[in-house]
Structure formats: C-alpha cells, structure tokens
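Just one protein chain is left out here, and the rest sit where they should.
The block that comes next holds chain A.
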C-alpha cells in the first residue's frame, strides 16, 4: 500500500501545508503509525525537491525541518537549503537559512556552499536579508568562512544602522572565538561602538570587548582606558528615570547592566587604578538596586562577584558579603543557592566574614533541595574550626543521618577530616568516628579503617571503652563493613578487657568468652561479610587464643575448619594459624601479643596506598617473621631488585626502625620498598640522604606540607618544610609564614620557589632555623597562602611536636 501511495505522489500532488502535516503526525496513535505518516511525507518532500520551482518550496523545507525535530533523518534536505538560501525570495531565504542552521554545521561539506550566498546577502539592500546572513554566520560559521567574511563584518560594524551593527558585533564575537588572531581586527571598531546610544549595539559592543579582553592581555591593557566610559554608561542606567523600552521590574536594562559589570570585573582585576575608578559606582549599584525581584538580585549578584574579584576597598567588600548574607535569608531557593556558591569562593580569603553567617548556612543543611544541601555541606565543612567543632559536628552528624545518598561519602570524609583536625578530646574523636560508621559505614573511604585502628591503638586509656562500644555495635548490626572490620580488630586486640566486664566510661556488661566467639563466628559465616571482613574476624578469633582461658579448643576448631575454606586468603590464614597452634605453639604468645602504638608517619600510613593491605599484612608477615627470623632479608632482596633495574642513585635507605625487633617492622619495609620503587619508576626526587623522619603537618585541598627537623646544636634546630600540590591545577604565589613561642628565635630562609605545579610535578622547600635557648615546649604555627585557579586560599596549621633526629 505504501508503494502505491508513493507512485501517485510523484505526480501532481499538491504540497500539504505544514500545519496539516503536523496535525496528521500528531493524530497518529502509535509510533508505527507516526513512522508511516512521516515516511509518506518525506517521500513527497523528496519528490518535490526534485521538481522545478513550484512556489511551495519553503513549505516543503519547513515540513522537513519539523520531521527533523521529531528525530527523523533529514540530511537529504541539505542541498535544498543551499538552493533556498540562494533564492531571491525572502520567504525562501528565511526558511533556507533556518534549515542551514538546523541541518548543516561546519563539519558538513554542504556548509561551504553557502559561504557565497552569505557573502552576497551581507551586502544586500534589505536589512532583513542582511540579518539572516549575519545570524547564520554567527550560528554556524566555520573558521574558513569567518576568515573569509571578517573584513565584511568589520565594515558593517562601522557603517550601518543599529539593527545591523548589533548583529555584526555578535558575529565578530563568534569570529574571534573561532579564529583568535582576528581579534586585533575588531578592536578599534569595538572601541568606537561604546559611544553608541542604542542599547542593542552597546550590549553587543560590551560582549565583544569582553571577548577580546579575555583572549589577549595586551588588548585588556588597552581597554582599561574605557573604564570611565563604562562607569558613565552604568551610572546612566542606574539613576535614570523610568525607560519603558528597557525596564524590567524597575531595573533599567538589567541585561546590559550585568554585562557591563562583568567587563568591569575583568578590567579591574589585579589593577588598583581601575578598581578605584569603579569603586563608587559599585557601591551605588549595591545599595540602590531593588532586591525584591529576581532581576534586581541578578544585578546585585553580578555586582557582588565583581566587588569580590577586583581590588576593592574593605568597606565595599564588607557590603558585598553582607549582600550575600541577605541572600542566604531570602525565601527564594535559587537566591540561597547562589549565595552559597559565592560564599564558597571566598571562604578561603574572607573566612571571618563568612563565619558570621554560619548559622544560616547550617540551617540550609535541612533544606529540601538537593542542590542547596550540597552547597550547604561544602560550605559548612569549610567553616568548621576549633571553636565551633562541637556544635558543628552535632549538625553535621544530624545531616549525615538523613542526607541524600549521593552526598554521604562526601559528608563522611568531610566529618572525618574535621574531627581529625579539631577533635577536642580523644574520646570525642572516637565517638564521632563510631557514630559515622554506624550511620554511613557503607559510604566511607577505605583508609578509614586503618586510620581508626591507629587512632584507637594510640588512645590506650580508652581501649576498654572502645572495645565495649564496638562490641555492642557489632551485636546490633553486622552489615556495615568498615564498622565490622574495626570492631573485629578491636575485639581481637582487646578482648581481655571486654571479658573483664567492668569499664569506667560505660555501664558494665557481662560478656562471656562464648559470647565473644559467637559474635566473631557470626561475622565469619554471614553472607553480608565481605572477604576482607572475614579475614579480620578470623585473625581476631586467633588473637583471642592468647587472651582467653577456657575456650582455646573452640578457637582451634574454628581455625582448622577454615583451613579448607574456598576463599584462598582465609584458607592461607587458617593454615598459618594452624601451624602456629601446632609447630610453633611456643611462639604463639609472643606473635599474638598486644600491638604497639603505630607511628603516625609510618609510610604505610601516609602513602595513601591501600593501607588495608598493610594492616592485613601485619598478621601473616608476623608469622613469616617467626619462621625466617631475619627482618633484614626482605630489605636487601628489594635492594638487589633496585640494582638490577639500575636506576636508583641512592641505595635504599634503611628505615631506622628496621634494626629493632618491634613487630611493626614488616609494614615499614614492604611499604618503604614499594615507595622507593615508585620513586624509581616515576623519576621523582631521590630520597634525601639524611634519614630525618618527616611528618605531614598539613593536608588539605590537595596541598600537602611535610616537616622534617634536624638538631644542629643543644638549642638549635633546623626545620625543613616541603610543600606539594596533588590537584590538577597549578598553584602560584605559594607562601609560608611561621610563628613560634616568645622565647624562641626564628629565621626563615628563602623558599625554593613560590609555584607548585599540578600533580606533584615539583615541590617547594623552605628551611627555618630555630633557636630555643630556654628549652621551652616547641610549637610553631604556620600560615599557608596560595592562589589556585584564580582564587586565593589561606590556611593555618599548628605544629605541636617536632620529630627529633
């Protein structure tokens, strides 16, 4: 049936007007029916295209464009567009150009064919034809077309009516975006356009000048002279009376105002003179603009952005931040949202000003809207400080329990960072982390587990409290893997404290050995436990064999069962533990004794590599050590490997801890070896000759600051600060300032540089000579300032202890 229809339509079928076709398509009840209608129409259109001019060409092309918008292929109309554009009839040109903009882009060959038509139409006697050409050029002009037609556009910029000038200006913008060098061509014309009265032309001129200034610093310098003119124009808009043609809710041409403010921002940035020249105007706009409607707020928003970006005087800055504060209280969610994005940008530089609005920001955590919540979270985390940590954490934990899934990981890691930096007490710190693990344990990062374990180990007075809390948490829920892992580890380590029953900080509870073993076995057998978690549970069970008295046989049987477990890791552990029971029973107590305090600067901790592996390694490696009794061996084996590869200048520096028999060794050597191997492969700086231990004192926003110190004399100490940038953008103007207690003398040597290239490509080091004759408790406060991606950042960190050489 379709075939028959096509045959008849090849004959003199009249072109169905556009609207009838649309009606026909819309009345199709199924997708299949619609396809049928469209196929018929397209066939008819194709036939019409092939015929001679019959006066209905524009209708046919319009129909094709409609079909194209529905998503059907329409490339066979491209040549028709080219033909229509060349037609002398305005109606056909109009649809032809529209078709060109919809069906052609610079990648199609057919687009080249319209260059000539555009060129001709640019000098057409009728301005509406010129307009079509200009519009199409600005929409889809390729680089070649732009180069070809640039002189014509420049001509139109200077000598034509306002209608054409405003379009030519935006055409010029498009040309400059496509062919950067042509910016020079348009600069003079752009300058003179600022004298025009017509708003459309003025707007186009401002956009063009903005584009030119953004692309070329020299052009920007030249256009700085226009600041007084721009200020004048802006003043005219702000204080002028009601202008019906451009008024929007009482604001005179807000579109133009915003563009001028943006240009002023670019011209005033980093330039005192220009910033001074616009100061009064900005103050005027900030105070006089009516903020009851969105349009007024749009202008205020742009003003605030400009004030904060140029070298404005402090009074004006305060005014700007206060406007943002007012925005935060606005009923309109959009306004609150942009207030927070702006505050986020300045929280580094104007921290105290933003702190004043902390209450409102924290309230926004409870907003219904996900975008607002996200902004509020980022800003709240940036505002946490030592003074407000307790109250902020309450809010943040509350937020975590009800926050949307996509924000949980960010919230959890933000909370951990804040807790680590500002924890008022160890117990508070542990409680906070436990709270996060119970609420959002599934969304925390992997490093949390070893970090928390290390924190717990180091808080010896709270071992009893911690293990009790963790045990209770484990009983109620074994689905949160991070929590279960930490709980298992603690039970294994401090199970004796748990069994003792009494604890200062929590209510006593009677826990029998069977209870504990039951809990661990539940974890081992549960389908919810990840393989790593089961590893933790098995090891914990094993450790308990030296901490309990009655049920050692039960442990023995558990361990032997897992000797044939299908999971290879568990099997290996079980076999080794079995060996420990059988062949090496005399060593069992020593091997499984209490863990010592883990050094904060052990490589396994700061490298950020999967430290879970490092913790896992502890147990099997300890067993291996019992067997080989030669902790030095792994080191020298790796040394040989390095020699083989022949790249290392420095021999592997033995970690000073290696010599001792502290069981923690195996982690250090394997990780140090890995670290040096990475150095070798990555071509980073060789490890320094002095084996002075380094401490990471600051790690935020991708910037890491490490500190190492070397005793020079009885009272003298040389501190070396090394900074590294792991973000994807370069950092400039990096400076460090240091302050020490009164009796300590400080002398900062010149830093090695002030720029930190992205991804740790190079570091900055600075030496500080300290003299502490009164032997006071040495502390140092360091202020870090830098610029990244155009914004200034500042932060302070306090170093309370120095690693002694």
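As a convention for this text, contacts are C-beta pairs under 8 Å (C-beta built on N, C-alpha and C of every residue); 3 or more make two chains touch, one makes a residue touch a chain; residues count from 1.
In the analysis below, contacts and distances are computed from a predicted model.
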Hidden subunit of the complex - UniProt protein name among "Alkylglycerone-phosphate synthase", "AP-4 complex subunit epsilon", "Glutathione S-transferase" or "AP complex subunit sigma": "AP complex subunit sigma"
Per the touch definition above, residue among A:126, A:232, A:460 or A:712 touching the missing chain: A:126
Listed residues A:273, A:329, A:370 or A:509, member touching the removed chain: A:370
Residue among A:107, A:197 or A:742 touching the omitted chain: A:107
Interface with the undisplayed chain - residues on chain A: 18-19, 22, 26, 55-56, 59, 62, 65-66, 69-71, 88-91, 94-95, 98, 105-107, 126, 128, 131, 134-135, 138-140, 163, 166-167, 170-171, 173-174, 199-200, 203-204, 207, 245-246, 248, 253-256, 258-259, 262, 294-295, 297-298, 301-302, 305, 333-335, 337-338, 368-372
